Every structure is written in structure tokens, then in C-alpha cells.
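Step one of this worksheet: look at the structure below.
What you see is the complex with one protein chain gone and the rest in place.
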Amino acid sequence: MKSKIILSTAAAFVAAGFVGNAQAAFPEKDITFLIPFSPGGGMDSTSRQVAKNMGKYLPNKVNVVPKNVPGAGGRKGYGLLAKAGGDGYTISVINMPGAIIPQLTGQKVNFDVTKFVWVGRMSTSPYLFGVSGKSSIKTVADLKNLGRSVKVLSTGFGSTAYTGASIFKTVVGFPVQFVTGYKGSKQYIVGVVRGDGDAGIAPTQTFNKFVKSGDIHGVVTFEEKSSFKGVPTIAEAGYPELTGLGVERMVAAAPGTPANIAKILSDAVGKAIADTDSQAWAKKTRRPFGHLSGADTQAAVDKALAIFKKYPAALAKSN
Amino acid sequence: MFESATEALALLFTLKGSLYLCLGVGIGLVFGAIPGLGGTTAIALLIPLTFGMQPAEAITLIGGVMGSVAFGGSISAILLNTPGIAPNAATCFDGFPLAQQGKAGMAIGAAATASSLGGILGVAILMAVIPIAKEIVLLFGPPEFFALAILGLGAIALSTGGKFLRGLIAGGVGLALAFVGLDAVNGGDRFTGDVEYLLDGVRLVPTLTGVFAIAEMINLTLKGGRVVSGDGASMKISRVSDGIVSVFRNVPILLRGSAIGAFIGAIPGVGGTVASFLSYASTVQASKNPESFGTGNIQGVIAPESANNAKDGGALIPTLAFGIPGSAEMAIFLGVLILHGLEPGPMMLVEHEGVVFSLIVAVASAAILASIIGLILARWLSLITLVDVHILAPTVVAVALVGVYALHNSMGDVAVAMIFGIIGFLMIRYDYPRITAVIALVLGELAERSYHQSMMIGDGSYSIFYGRPISAVLLIATVLIILSPSIRGWLRNRKREA
Partner (left out) sequence: MADSAGMNSPHSDKMILNLLPPLIVSAFAVIFLTWSYTYDQKAQQVPVLVGWSLIVLCVLDLVAATGTALGNGIKTFFTGTIVGEASGEAVAAQPMRKVLVAMVWPVAFVVLVYFVGFLISIPIYVFTFVVFQGRKSVKVGAWSAVAATAFTWIVFSQLMQYEVFPGLLFGGQ
């Protein structure tokens, strides 16, 4: 009997020691930073920059190792994150709203974005809605008064551009006919310049050069403050709830990651972004960061989901 | 503009610049020659290495790879009947028979010369076109791409002559496979059976490695002996200089091949395979004795090799005009630019002239350097044809599959390569031309997507295809090309009667 008490007490101490150790010891080994996109793109370079500086802000100074896992528009990588253990050793960059559109539009995927544990936002690329420099359309009001459907060029149904344009047209209320199938934003912007259609929506950075050269005229920007001369923000145009519409680069940990580990990761992301090396990189490459903590990122995701819920028509196929 | 060009050239003559160029060329040659790898893999690999470099240096390195890969691939095409990269597939047709006749040196010499001159011509065409690059890119929209894809498909159907029926069937199968995966127009996925691996479609590199390399190795296993037919004692490795001279005796073919290469290279997503095959096919059509092709006609080496190097110049046209990558390598090149803080787009030529010219100079120089190295090594490389196939076959299979795996760290890719290796061998065995299946696989996606896009742009009316001058001309050209053998036969008959 006595030996039993001693044994169980000893066991309790050992167990407590393990639990205590596990918590204090995170991270004990290198963390994998999945990048569900090909090397060389914006997702890749931003993620790598953050990964590079994250390690030194983590307890035990482990490495954060980026790993490209491209495929199916990101789905392969998201699937890997969903399967990974919730021990905090696997995180991934997540393109929002790109990652969540498949499940919202009823496609079969092997991950649930709502179960990801948000660790932060790295940057945000709000959209610009642009038309050809030669177009007669100049303002949001013109879109409504065109007298026919606005032909919007975009990537395929279910892409972030298609969905973004869809939300825009649903909220403002103008008819749109999509021309899909373009392989990327540059391609459909050139299509707009060529005259394949009337308009296109894409991150402001992608449009920069085209607006500068006069090939594209910006109708409205979804930034908080317009960086284009003479182009109103969506709030100024009368639809403030759409401010921020665009593409966001979030970081998430696998489902089931405990809150304290998520906080450690979140702090590390924030410090990695604030690091002078990252800030210098952002200035040099003209890719400003837009950091949000893990908790704030969760709020941003919830807000986006709320808009989708409010305007279900935005997710339906238009033509 | 001229200062940037001379500046770029000056960089080459510095120690660092030439070192990077040589490194790029070396990597390009090896990656080109090993079936299953290729330029895209090489450049993707090098990206992390470029982080610390100056933009011009990084670009010299990458340009070095780009300009040398196609020639590297021609070496295995000629010696092993296995294209190092898909654009070398057409080089096998006459290159390998030449090797079998003991003329490997001559074939390599011709390939080297055609590659370097083709590369330079491609760059020359690019330079000539740069002032109007934007306008050219704007002229080609979805209806034009559709017409071009149809032209390409028509040309291949035509070029299989006696195996016309099976060529069409193989093409049909290729088209069917092209539809597997995510539908860029409608957003859903097709023919994937919920297998995640297939979401990106039938992957080109493992498929082509299987269909060409693995299938050929199985074929060689059954043929036995050595690549070179006849007994070894009397065999001579023929003079490389003969090959070099032959290119200068066939300048029109060189010019036509380069023009086709540059033009097709400028169409995003189509690439070197179609360019080299179209160049080959058009040379056959224009020739006075078409039956000699496939048996070791040196023109059959010059045509595709000039095209698959000229395509790099062409691929730069949309890349420079709008930042739209003209090829897979260009896409990665643009990524490298972004990494170094340079923003590709319509102002690229205005704002980043130096970088642009560094690439152009690097690509052109790489083509020349690669050819010089190839010419020096040609005699030694030809000795491979003397090795028993039973040693060659397993080695090539092993290395090719390692390369296929290395692309995406995916055993799925290796499995695909193996499956298509079996299919490819059966196609050889039962006379279904593989090249038509491959071209259809490459062009099918572009054709279908452009068709749907055109219909959406034109509001559902077919008039969009014949209403626009360029697409109308292309479609008429397609009809003419398909009818051309019948027309020629008819003209010949009339002459006989007269």
C-alpha cells in the first residue's frame, strides 16, 4: 500500500515534469513553414523572408524551415497542414480568401480552413477595379448606368479574382458577364488593355505599372487610403463594408494547436516582421507588410466569412 | 538603349560575369542532357543561390542555363533516341538514325551549330521586335490563340503520313488527357476521380520522360546490341566539322526554323516542343525528297535545333512587353526579378533596361558557349553509341527516374513516368505515333480554353473567329496546310497530263 502511494506520487511528479517540460520546451526542434505555392512568387518570397527571421524570436532559437509544396492552387499544401499534428511544428502561409472559397462553393477538399489556428497575417493586397485607359467607364456610377452587362475578365470560377469581382458587383448592384480562363492577373489585365472585355480586378501592386503607363484607368480602389491619384476608395464611393477586399497572406498552424503554442508562434511572426532586416526587404521590394496578431487575424477571417454569408449570391456562378 | 547593351556585354568580360555564365552553361548542359530534368528544374534549384547576388549576376547565371539546356538535350536525343527535354523530341527522328550509322559526331556538330545560330537569330528577332512588342502582344488574344492551336494540331495530324489514322487517334488520346485536372474556365475539376494528384492534370515532365525515355529504353532492351548498327571494328566516329558545315549549306532551313521557333516561343504556354516539331514538319513538307527524313537526313537535325533555341528569344517578347511569361523558364525568371525587387510589367524595358539586356546577352552567349563545349566534347560523347545497350538502358532508366522524382519530390511522378513508359512502348510497338499524342497534350489545354474565352468575348457568336483578321488568316492557313498534300498531288497529276 505504501509502495503504491510512493509509486503513484512519483508517477505524478514525472508526469507533471513532462507536461511542464513540453510546455516550456516548445519548440524543441525545427519548425516547418509550408508554402503551398511555387518558388519565386509573391507568396513564396514574403513567406521566406518571415521564416528567415522568425527563428531567433522563438524560445530555443530553432530554425523555421520553408518548404514549397505547390499544387492545385494551394490545395495540396492546405491539405498537408490539415493532416499535420497540432503540436505547433507545422505552419503554413494561407492565401485568404483563396483557401476558403473551395469549401464555400461546395467543392470537395480535404481541409477545413475554419479549423486552422491563426498565427498572424503577414501582408494584405487590397484590390483595384480597373478598366482600359480608353474606356468610357470612369466611375462606379458608370458601371451601374452602362445599360448592359460589364464584361469582367478573370481567372476561373472559384478564384479569388472571380469571387472578389462577384462580391463587388453583388454589393453595388451592377450586371456582370464574366470572361474566365485567363491564367493569371497579368494576363487578364492585358486582356482589358487589348479590349477582350471591359474590366478586371486585381491587387493594386499588379496594376501599378499599367496605371502608370496609362493603359489602365482605376475606377475604384479597395484600400483604406487610395494610392492612385484621382481614384476614390470604395468607402468614398459609398460602400465602406468592402474596404480591404483583396488577397491576404495569413499564417496558420495545424488544427488542434494549443493556444499557448499559437501565441508563441504569433509573437515570433510579429517580431520577425518588425525586424529591421524584414523592414528593409519590404522597402527594397516594395512589398509592405500588414501585420496582424493571431487573434486579430481570427477576427479578420471571421469578418470575411460574414460577408460571404451576407451575400451568398456572390459565391454562385454568374454565367 | 545602346549603353545598357554595351554595359551588359561588359559584365560578361569581367571575371565574375564569365564565371556565372560558365556555371549556368554547365548546369544547363547537364540538366538538359539528363532525361527527366530540364531548364525549369535547374533554374528553380538555383533561385535560393541567387539571393545574395546582384540582379545582373543572377540573371547572367539563369540566362546561361536557359541558353544551353536545349543543346544539352539534343545530345541524348542523338545518342540515345531519348530527348533530354521535350523540345528535342523531333531531333531524335533523324539524329538517332545518324548515330546508328556511326555519324553521331556529325549530328552533334550540326546540332551545336544550329543551336547557337538559332539562339542568336532568336535574340535578333527579339531585338527587332522590341519597339513594337506591346502592340504584338495586344494583337494576339484568345481567338488568335485558338486559331494557332488548331493550326498546330492540324500540322501534326498531317505530318504522320502513312500512320495518319493512328496519328489522329494518338492525337485524340493526347487531347483527352489534356482535359484532366482543374478546369481554368469553369473552375471545377474533370476526370480526376477525386485523386488529388491529378488536380494539376497529367504532368508534362514525368509523362514525356516516360513516353520517350523509358519507352525507348524498353525498346532498346529488345533490340539488343549497341546503338551503332554494324560491327564496331569498321566504325568511325565521323567528323564533327561535317556537321558544322552542313548548317551553312542549309541556311534557309536555319532561318525558317529560327523564325518558327521565335514566333511559337512568343505564345505563352505552347513552348519548344511544338516549335521544334513544327519546324521539322515544315522542313519535310518543303523538301524535294520527304521520304529521306527519318532515315538520317541532317536537315532533320538542323530544323528542330534552330527552333528550340530561337524560342528563348521569342519567349522574351510577352515577358518584356507585359511581364507575362512566354515560357515556364520565363515565369521563374520573373519570379527572380521580383525577389530582387524589380517589378516586371509594361515599363520593364524603360525602368530596368540593364537587367533586360543582361538576360539577352547571357542567353545569346550561353547558346554559343554551350555549342563550343559540345563541339569539343562531341567525339568523346559519341563513344556512348559504342556501349552495349544492356548497360545503357538500366542506367538511363535509373537516372531519368531520379530526375523525375527530384522535380517535386513525388513518387507519384515516378509512377506516372513508369505508366507512360509502358504506354509509350506499346505505342512504338503498335505504330501509334507518340509525337502527335504529346503535341496534342500540350496544345489541347490552350485550344479548349481559348475557344471558351473567345465565345465569352464574342458573346457566343462564332463570328469572332473569322471577324478578326489574324485569326481568320490563321484558320485559312490551317485549312490550306491540311489540304496541301492533296493539292500538291493534284498539281503533280496535272503536270503529268500536260
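Think of it as A and B in the order they're written, each chain with its own count starting at 1.
The criterion applied here is as follows: a residue touches a chain if its C-beta (ideal position, glycine included) is under 8 Å from a C-beta of that chain, and two chains touch if they have at least 3 such contacts.
Here the structure is a predicted model, which is why all the values come from computation and not from measurement.
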Legend entry - Chains on display which the left-out chain touches in the complete complex: B
Inset, instruction - Using the touch definition up top, pick the residue from B:Tyr20, B:Phe71, B:Phe263 or B:Phe293 that touches the left-out chain. - result: B:Phe293
Inset, instruction - Among B:Leu168, B:Val227 or B:Ala315, single out the residue that touches the unshown chain. - result: B:Leu168
Inset, instruction - Specify the residue from the set B:Lys103, B:Arg434 or B:Arg468 that touches the hidden chain. - result: B:Arg434
Legend entry - Residue in contact with the excluded chain [from B:Ile130, B:Leu148 or B:Ile214]: B:Ile214
Legend entry - Residue among B:Met53, B:Ile136, B:Leu199 or B:Val399 that touches the chain left out of view: B:Val399
Legend entry - Sites on chain B contacted by the missing partner chain, in the whole complex: 30, 34, 45, 90, 92-94, 97, 159-166, 168-169, 172-173, 175-176, 179, 183, 185-186, 188, 190-191, 214, 217-219, 221-223, 280-281, 284, 290-291, 293-294, 300, 388, 390-391, 393-395, 397-399, 401-402, 405-406, 409, 411, 414-415, 418, 421-422, 425-426, 428-435, 447-448, 451-452, 485
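Throughout what follows, only the chains that are shown with their structure count from here on.
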Legend entry - Contact footprint of chain A on chain B as seen in their complex: 44, 47-48, 137-138, 141-142, 182-188, 194, 196, 199-200, 268-269, 322-324, 331-332, 334-336, 338-341, 343, 345-348, 408, 449-450, 452-453, 456-457
Inset, instruction - Please name which positions on chain A make contact with chain B in the complex. - result: 38-42, 44-45, 70-73, 75-76, 79, 105, 107-108, 110, 151, 155-159, 162, 177-184, 186-187, 189-191, 193-194, 196-197, 205, 208-210, 212-213, 215, 284-286, 317, 319
